[in-house]
Every structure is written in C-alpha cells, then in structure tokens.
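Complex shown without one protein chain; remaining protein chains in place.
Read from first to last, the chains carry the letters A and B; within each, the first residue is number 1.
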Amino acid sequence: MREKTIYGLGILGTLLLLWNFYTIFLVIPIDALQGNIFRIIFIHVPAAMTAFAFYGVAVLASIAFLWTKNFKWDSMAVSAVEVGTMFTLVNLATGSIWARVEWGIWWAWDARMTTQLMLFLLYLGYLLMRPAVAEPTQRATMSAILSIFAAADIPVVFMAIRLHNVRTQHPGPVLETGGLAPVYWPPFLIGIVAFLLLGSAMILVRLHQESSSREIDSLRRELHAI
Amino acid sequence: MRAVAADGVWKYFGDYPALRGASLEVAKGACVALIGRNGAGKTTLLRILASLSKPSKGKIDIAGRIGYLGHGIGVYDDLSAIENLTLFGRLAGVSNPAATAGAALEQVGLSRVKEGLAREFSRGMRQRLAIARAFLHTPELLLLDEPFTSLDDRAVAVLQKLLSDARSRGSTIIMSTHQIREAMELASDVALLERGRMIFAGPRSSEMLLDPGWLYRTYGEIKE
Partner (left out) sequence: MAALAIAGKDLRTEWRTKESLNASVSFALVILVLFSFAFDLDREELLAISGGLLWLVYAFAGALIVNRSFARELPNDCLDVLIASPAPGWAVFLGKAVACFLLLILVELISLPVFGLFYNIHWAGSIFPLLLVIALATWGITVVGTAFSAVTVNVRLRELMLPVLLYPLLIPLLIGAMEMTTGLLNGNAVLSDIRILLVFDAVFTSLSIYLIDFILVI
C-alpha cells in the first residue's frame, strides 16, 4: 500500500512537473517576460513554498514527538527537514543562476534570497547535530527542540531582513512575484502542486527508510532483552 | 500509604534495555534495600525515581520532597561548605537556609571547616558534605545510590545516624547497594534487580538478614 502511494505520488508529481516544464519553456511567450531566464521563477518560488510547507510539517511533528514520545514523529520531522532543506537548496541555486544571468552576479543580498539562506543555515544545524548524538531518545528530543526553535525564528528572520534591506538600501534585485499576471498563475500553482507531490513522495521514501531502521533497532532490543 | 510506585518501567539506552518492566511499590516510612549486581539497573531506576530521567515505557508515581545522593558528590568545588549547603537550602525552599546549612554541617562534623572550599576537602570530608546536602531539607523520600561505597568510618557513622533519624521521622528510604550486609541491617524491605528485571520485592526476612547470599541463590537467575 505504502509503495503504491509512493509510486503514485512520485509518478503524478513527475508528470505534472514535466507538463509544467513544457508549459513554462515552450508555451509561455517570451516577450511577455524579462527574457528567457524569467522562466526560472516557476521553479524558484514553488521550491521556496514547498520548503516552507515541509518545515511546517517538521515543527508539527516535533511538537507531536515531545508530546507523545513516539519515534514515528521524530522520523517524520527529520524526513520533512531533509526534503525541505533540499528544496531550499533548489531555491538558492535557481536564485543564484537567475542573478548571474540577469545581473551578472552570482549572489545579491536581496531580502528574499538572504531569508532563504538563513533558513538553510538554521536547518543545516539541525541536520548537522543529529549524527553528533548517538543515543536515539536524546537525539530525537534535541532535534525536536531545535526544529521548534528554528521555526520560531522564521518570522523574526523575515522582520529583520526587511529592516536590513530598507535601512541600508541594498542595491539588488528583488523578485517581483506579486506582479505576475493572472494568466500565468496556472503553471505557477501547478508547479507548487508538483513539488508538493514529489516532496511528499520523497518524505515517504525517507519515512520508510526510518521505519525500517527503527524496526531493526527494536528487533535488536528484543534480542538484547532475552 | 504509598510513597513510591513504579509500574512496568522500561528504559532503553539506544538498543540496550537497562530496565525491563521493573515494578516497585514502597509504603511510606519503609526502608528498601535495592539489591543487584553491577549493571542490574539500580542506578537507572533511582535516577528515574528522582526525575532525572524519563522512562521509555511505564509509569512513575512519587509523593513528597526528594533527597538524592548519586554517584557524583554533587557539590561545587569552588564554593565553601557553608555556601554549598546554603545554596541547596535555597533551592529546596528551606525557611532559613543559612542556619539550616550551619546545623547540617554541625551534624556531619564539618563545622570547623565550613568556610573551606569544597575542592580543598579530603575525600571523606567531601562525602560527608554530600550526605549533608542530601538530608538538608528533611526530605520525605530519600533516594541513595550505593551510599556506603568507599565511605570512611566517620562518614559511615554519620550516614547511619542520619538514616536512623530519617526513619524515625517517617521518611521513606530507597537505598541501592551491592554490599548486602550493611543494607540488610537497616532495611525493612528488600528489592532485587537482575538485568533490568525486578526479581523480588518484599519485606526483609530473617534468612536475608542472617545470610546475605540467600537472596541471590533463591531468586536470582544466575546460580552461583
């Protein structure tokens, strides 16, 4: 059942994505946008939104773990953070490519990209800390705490980056997604859905891996207990 | 009246089950000798009862103020004896911390060196300071982890006196040890832990008092 779900989500997500790519690259007229590179927005922004969705899942799973002490929530949290971080990387990479093509620089400290970079660093700490703690209960508890702290920081990061950019009047491109004409919303939304589906499939795969490893752990425990 | 109830407690460290469904019920005012070999799970159980650790499975029910004496001395090297005890008095909400601390130092025979830093104390003095700390706030429940291990004779006398005072006050005591002889004399009840399981829990019998090895031979899995 689970495998069917994973395949189903994965295939559906991939098909949507491919269809979306077709739309993005071949259907949308070039003169409507600021050059070809603008097409990347249909990957760049959905990636960020997907990452946010998964970070949200992670913090809920972390709270659930602290509440119930059930390790399946810890598995959900780490899977969501890993996949979310991956999408943040996609966002950072596409943003960087765009900046290079459009303005000749690989990185511009504009508000949105800087915020994404901060998020990446926050959750990178989470991913780095996990291997440093050997004992599973301790590792799961600490990860849950970190994930909650990271999520609590996100709104403050937004506040601060806005301030920073306004005050120092950083030159630099700010992505104007608000100005996207309604006729272009379908590929945008489909992009988000496609990423969510693919991301969910990846999380399920990771969850499956985690649950196998927990099963091995508990078998080992039963063996020890004999 | 129940002072302590542990029900089906499991504790895992990674894959290793330090406690496997250990259960224990202790009436108020009892003195339990928690017996077991090294690695049996005594320290783990005491730490869980002292709320230093959460069980992986199972329930704990504790009533009253707890006095805990673990493996570590639990005093600050850079504070003096009186400062250490006054601090713990304040943490425990004792009404007159400084005076209580002074009285406790008197009881364990450390009055003369009360201004001395704990780091300068001899081992026996540090142990007596630790004992003073555990009994300072007249706890209703005392959880002592191998308290007699490597105490000098002066410290042993101090501890025995404080224990009997606590008993006459009606405090409940759970004392782990693998030195059965000393523990048996003080105990009203006995609990035997072996490899994480509570093999026996009940009143101390005359056989146990007379022949310390009897318990292991009768109930233990590993036959001598």
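The rule is simple: contacts are C-beta pairs under 8 Å (C-beta built on N, C-alpha and C of every residue); 3 or more make two chains touch, one makes a residue touch a chain.
Keep in mind it's a predicted model, so treat the numbers as computed, not measured.
Asks: From the touch rule at the top of the page, work out which displayed chains the omitted chain touches.
Replies: A, B
Asks: Check each of B:R2, B:K54 or B:R181 against the chain that is not shown and name the one that touches it.
Replies: Final answer for the missing-chain contact: B:K54.
Asks: Among B:I66, B:A132, B:L151 or B:A166, which residue is in contact with the omitted chain in the full complex?
Replies: Spelled out, the listed residue whose C-beta touches the missing chain is B:I66.
Asks: Under the stated touch rule, tell me which residues of subunit A contact the chain that is not displayed.
Replies: The list for subunit A reads 66, 118, 121-122, 124-125, 128-129, 132-134, 137-138, 141-142, 144-146, 148-150, 152-153, 156-157, 159-161, 163-164, 167-168.
Asks: On subunit B, where is the contact patch with the chain that was removed from view?
Replies: That gives, for subunit B, the contact residues 47, 50-54, 65-66, 68, 70-79, 83, 87-88, 90-93, 133, 137.
Note that in this section only the chains that are shown with their structure count from here on.
Asks: Between subunit A and subunit B, what is the separation of their C-alpha centroids in Å?
Replies: Roughly 50 Å separates the two chain centres.
Asks: What residues on subunit B touch subunit A, complex-wise?
Replies: For this pair, the touching residues of subunit B are 12-17, 20, 54, 56, 196.
Asks: Using the touch definition from the top, list the residues of subunit A that touch subunit B in their complex.
Replies: Going by the criterion above, the answer is residues 69, 134-137, 217, 220-221, 224-225.
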